[in-house]
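Below is one structure; the comments refer to it alone.
A protein chain is absent from this complex, but the other protein chains hold their places.
The chains carry the letters A and B, assigned in the order they are written, with residues numbered from 1 in each.
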Amino acid sequence: MVFTQLLINGLIAGAIYALVASGFSLIYATSKFIHFAHGVTIAFSSYILYFLFAVVGLNFGFSVIFAIIFASVLGLLMNLLVFKQLRKRKTSGVILLIASFALLILLESLILLLFGAEVKTVGYIKVAGGLEVLGAIITPLQIFIVISSFVLLGLLFLFMKKTKIGKAMRAVSDNKDVAEIVGISSEKIYNWAFIIGSAIAGIAGILVGLEQSLDPTMGTSLMIKGFTGAIIGGIGSVPGAILGSFLLGFVENFGIWFLPSGYKDAIAFVLLFIFLLFRSKGILGIKREVEK
Amino acid sequence: MIEAYLIHLLILIGIYLILAISLQLTIGYTGLLNLGHIAFFAIGAYTSALLALNGVPFLICFLLAGIFAMFFGFLLSVPTNKLKGDYLALATLAFTFVVYSITLNWTGLTRGPLGLPGIPKPSLFGLSFSSNFSFLILTLIVILVSYLIIRRLVGSPFGKVLEAIRDDELATKVLGKNTFKMKSYALATSAFFAGIAGSLYAHYITFIDPSSFTLLQLIPILVIVIVGGLASLKGTIVATFVLVLLPESLRFIGFPSSMVGPMRQIIYALILILILIYKPKGFYGKVELE
Partner (left out) sequence: MLKIKNLKKYFGGLKAVDDCSFEVEKGKITALIGPNGSGKTTVFNLISGILKTKSGKIIFDGNEITNKEISEISNFGISRLFQQARLFNNLTVNENLSIALNKEDTKFLKNLSLKSNLCNEEKEHINKISKLVGIDEFKNKLARNLSYGQKRLVEIARAILNPHKLLMLDEPVAGVNPKLKKEIAQLLLNLKKKGETIFLIEHDMNFTLKIADHVIVMDEGKIIAEGNPKKIKDNPKVLEAYLGD
């Protein structure tokens, strides 16, 4: 049935976007700027997996773990080497955005340089037959993606609610100055946000790398989708980002029922544009500063 | 051989220059972080190309390219009026993506990824500008006029109000200025020049496709504007020369052609990051990006 297929496709897409969006939202909620380069963290993770597993021939499990760690460290380095330095000059979110944008271009070009523009595949999972569920086709990998996504998001939720660091993150996100008075080091929290957010991005990279093929700009397109999801759901709110991402996944897939499939990405952009203009708080988002 | 290469470079510098000084008008003078500049470039290029391919004389294609782009610039200013800083950047960025998507998918009009080949070289008042050298002259004339107009605008009281909007929009409103109108004018003017730059580009390369109008093409222009220094036309000019010529030297150091592209981007990105951290006013700017 077409309807269920679209629903399932929407679910799979939403699951991936939610992973992208949650990591990104974590960083935005704490550091208060739009970390564009988050997308390239995802791409790097995929490419490292490809490199270690398909090129060097290392054990798959090890490749995965290393790729995720690499992504996490990459995010942390971006924070320490670039964003922290900019914060010392008391720059605004706009400058951090531009710097992150520059990092995106830098690292994406690096991937292009190191690996070339031709599409690559990880080739771990041979093309498997799909299972039939409620009249729609879904492959085991896709089921795994959806389940992992839910599990990870659930873990993230628990982390934010129950752990000391998670609570500290929420404190910094709500009011950095008050959090510092209480003794929380905001720089440390930023580091954690980047470590965890980028690790999640790393996992997203692994899943996408297994499901689809790799190309140097894959990070940017995912980032835009994840970011749109975050805006729809409410930027600065991790649950909102997740909600928005699933919504985006569904709208995108139902949208191409009516439009030529090439417009799939355009749907996301238009939604992004609309939400930025009219509901920039998103559905669950934190309030933007009132014009002074 | 060398001469042809130099002429080519100068033409590129020329087109970048028009794009850069028009972007400077919005970012440096008005404080609007307009990342949608490339979209106006694209609109101008496609407008000019499509009209020319249908037999319309160059001058009209050229002017309509600017006017059409200007119209979109004005349109964009309406919903983005209340957006601040990073949100404005994103909305204009999204606009670039939407325009890109349309050029890619509206194959009936733009032939999508196949692009538009065979765009005729310009011919004005019976003179044909088919040689690269004559095209360079044409470009120089356009640059000169564009520069003079923008310089006059930013040097005038109008320009001062734009700068006031950049420094404190609320205080500007409280002095009785209609800041929405001013921002619209800035965006529309900036878009106009991006549009005519697009027309020049289309008629020079004689082939355009969506891949020439992505975010990647914005990078050099953005870097030029920031590195040259915000609100400095002189800085923009110097930076254009430096930043276009610098990566070209890579060709001579022995890097293969396929590497020059990504290396160029890496250099631009690195320069941008370093400038932001260590010299945020750029080289000639008086304003810090806030």
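By definition in this document, contacts are C-beta pairs under 8 Å (C-beta built on N, C-alpha and C of every residue); 3 or more make two chains touch, one makes a residue touch a chain.
All values derive from a computational prediction rather than experimental measurement.
Trainee: If the full complex is used, which shown chains touch the chain that is missing here?
Mentor: Taken over the complete structure, the missing chain's partners among displayed chains are B.
Trainee: Among B:L17, B:A164, B:I208 or B:V227, which residue is in contact with the omitted chain in the full complex?
Mentor: Hidden-chain contact among the options goes to B:A164.
Trainee: In the complete assembly, which of B:V56, B:L75 or B:I149 touches the absent chain?
Mentor: In the complete complex, the chain left out is touched by residue B:I149.
Trainee: For subunit B, which residues touch the unseen chain?
Mentor: Residues touching the hidden chain, for subunit B, are 149, 152-153, 156-161, 163-164, 166-168, 170-179, 181-182, 185, 231, 286-287.
In this section, only the chains that are shown with their structure count from here on.
Trainee: Return the distance between the CA-based centres of subunit A and subunit B, expressed in whole Å.
Mentor: Subunit A and subunit B have C-alpha centres separated by 31 Å.
Trainee: Applying the document's contact rule, which stretches of subunit B touch subunit A when the two form their complex?
Mentor: Touch list, subunit B to subunit A: 33, 79-80, 82-87, 89-91, 94-95, 97-98, 101-102, 104-105, 112, 170, 215-216, 219, 222, 226, 259, 261-263, 265-266, 268-270, 272-273, 276-277, 280, 289-290.
Trainee: Would you pull the subunit A residues touching subunit B in the complex into a rising list?
Mentor: Touch residues, subunit A against subunit B: 33-34, 82, 85-86, 89, 91-95, 97-99, 102-103, 105-106, 108-110, 112-113, 220, 224, 231, 260, 262-263, 265-266, 269-270, 272-273, 276-277, 280, 288, 291-292.
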